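The complex is shown incomplete by one protein chain, all other protein chains being positioned as in the whole.
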Amino acid sequence: MKQRKFRTALGVIFSTFEMTLRQNVIDSFILFTILVQPILIALLAIWMLRDQAANHAIFIVIGSGMTGLWSSLLFVSGNSINVERWIGTLESLVASPSPLPWVILGKNLAHVTQSLVSMILSYFLAALIFNLELDIVNPGVFIGSLMLTIVAFVCFGAIIAPIFVMNPGVQGFQNAMEFPVYILCGFLFPIAMLPEWTTPLSYALSPYWAARALHGTSSGALDLPEVLFSWLMLVLFSVGSALLSAFLFRVMLRKARREATLGLE
Amino acid sequence: MIKHIRLFFQGALLSYKALFRWLRPVTYLASKIIMPLNQILFFTFLGMYASGQQNASFYIIGNAVQMAAISGIYGVTMSIGGDRWEGTLPYLFGTPSNRLVLFFGRGFFHILDGFLGVWIGLFLGVILLGLDLSAANFPALLLIILVTTFSTSGLGLLLGCLSLITRNVMFVNNTVYFLLLIFAGANVPIETLPSWMRSISYALPLTRGISTTRAAVAGETGSVIMPVLSQEFLIGLGYMLLGFILFRWFEQAAKRRGTLEAM
Partner (left out) sequence: MNSIEVEHLKRIYTTTIGVIKRTKKEVVAVDDLSFSIPKGELFGLLGPNGAGKTTTIKMLTTLLIPTAGAARIEGYDIVEDARKVRSSIGFIFGGERGLYWRLSAADNLRYFSSLYFVDPEVSRKRIPYLLELVGLKDRAREKVEGYSRGMKQRLHIARTLLHDPDILFLDEPTIGLDPVGARELRQVVRGLHSEGKTILLTTHYMFEADELCERIAVINKGKLVALDSPQGLKKHVEDMNVLEIEVFGIQQDRIESIRSLPLTNSVSVIDRDQRQLLQIHSPSGSEILPQIMAVLGDQPTGRVALREPTLEDAYVRLVKEEA
């Protein structure tokens, strides 16, 4: 029974994943946030860091890719429930026997996948146009870090979406939350540059651990125990996010059904 | 004459109010302070990582002045594009009032808004990142920032006209804003760009605004600054006129094809 439930969950997640990808391909807002902006940031960073570019190219590619991942999480995954409400399909989703969290997981997976495409594009941009060295020192461990990053981000998105639904005021601060994470999580420069009191904030953000793992394994700067520690943090954050999001969804759906806010009337 | 002045302010105030009526004061304030802060912090740290702590002011100033482009581009194009969504564009096109006045009225309040934005950026740079304005040429600074907000509004008006023919105006705005970030010299010394890129930089507003601001903060005199600044002013004027011509052209085209509502 459990196995069947797991398979149906995967079925719903996958079909949502596919459906979302298909819809997003033509959305200009999403195209900009997920594709164009990270590449422009990559270009800017490559130029700014050009004196160290040879050693830093992979750092820039990953760092700008992470900015894309975060922006996508914030603006696209964060809005995933609200968007359904705006286009009028939220009621259809809630009234179906599939739990809403499964649908949102599928959507988040699609968004994260799209962001990774931009990371790959920046990679080729840097390699082909700028002729930069782009070796990944530890490919195996890097892939592992990438997998955990995907999981962590998908789960994180599952927290943000219900929060944005329940507190529409929070959405006003979406723009305000974009750059601070770039800064605090060390995407394009090490957090050692920041004042010390911000370090606990960095540690409390899962993107920090993802960036740390990805940067460390691509440049070889981290040794194995440190990499594993980052992995542990990512796993903890993922589990914690998943549990929290299950709770938040339950609360959000109860509230929406009580206050009649599933539709737009 | 009085009628024109009245029209100017009416049009400007109306477009400004219409745009921001859905924006709560808290959100507006947040965007006016938090967004500049974020951008300045991010690029300054990145810049310091790239070229050392001593160059912080280069990045702080560059990004603070770039704030002019936020009001200039986003604010202005939304004013024009906003007509389209609100459905008031036909009325705008149809009025017998002096269209030049109405057109410029739209840009006016955003110029003031942008002016404020840059000063907030500089202020944040001073109190949070230790920007040193002790040697600055303040009268020049005031003039530069005013001219720069004017010139970016010119670009905004031109882009605003584009918003009348495409639904993807935000895509265009965001891309232009980021391109400015690359070309206008906020984070990259123009001299280091390849020559073909440099020619683009010099054809854009904001470029000279940023460079003269850096000069003014360093204490340069008016005689050094003014020649460059007047170029900035002329560029802004050029974009504004271009925008106006485009606006008229779209108006004629739309009237001819009867697509005003659908536009």
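By written order: A and B. Residues from 1 in each chain.
We adopt the following convention: contacts are C-beta pairs under 8 Å (C-beta built on N, C-alpha and C of every residue); 3 or more make two chains touch, one makes a residue touch a chain.
Because the structure is a prediction, the values reported are computed rather than measured.
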Which of the visible chains would the unseen chain be in contact with across the whole complex? A
Where the complex has a chain not shown, which of A:A95, A:L128 or A:A192 is the residue touching it? A:A95
Of A:V103, A:M119 or A:A161, which sits in contact with the chain we cannot see? A:V103
Sites on subunit A contacted by the missing partner chain, in the whole complex: 8, 11-12, 15-16, 19, 22-23, 26, 87-89, 91-99, 103, 254, 257-258, 260, 262-263
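To be clear about the criterion, only the chains that are shown with their structure count from here on.
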Return the distance between the CA-based centres of subunit A and subunit B, expressed in whole Å. 31
Show which residues of subunit B lie in contact with subunit A when the two form their complex. 24, 26-27, 30-31, 34-35, 38-39, 41-42, 45-51, 167-168, 170-171, 174-175, 178-179, 181-182, 187-188, 192-193
Inside the complex, what are the residues of subunit A that reach subunit B? 28-29, 31-32, 36-37, 40-41, 43-45, 47-49, 51-52, 169, 172-173, 175-176, 178-180, 182-183, 188-190, 193-194
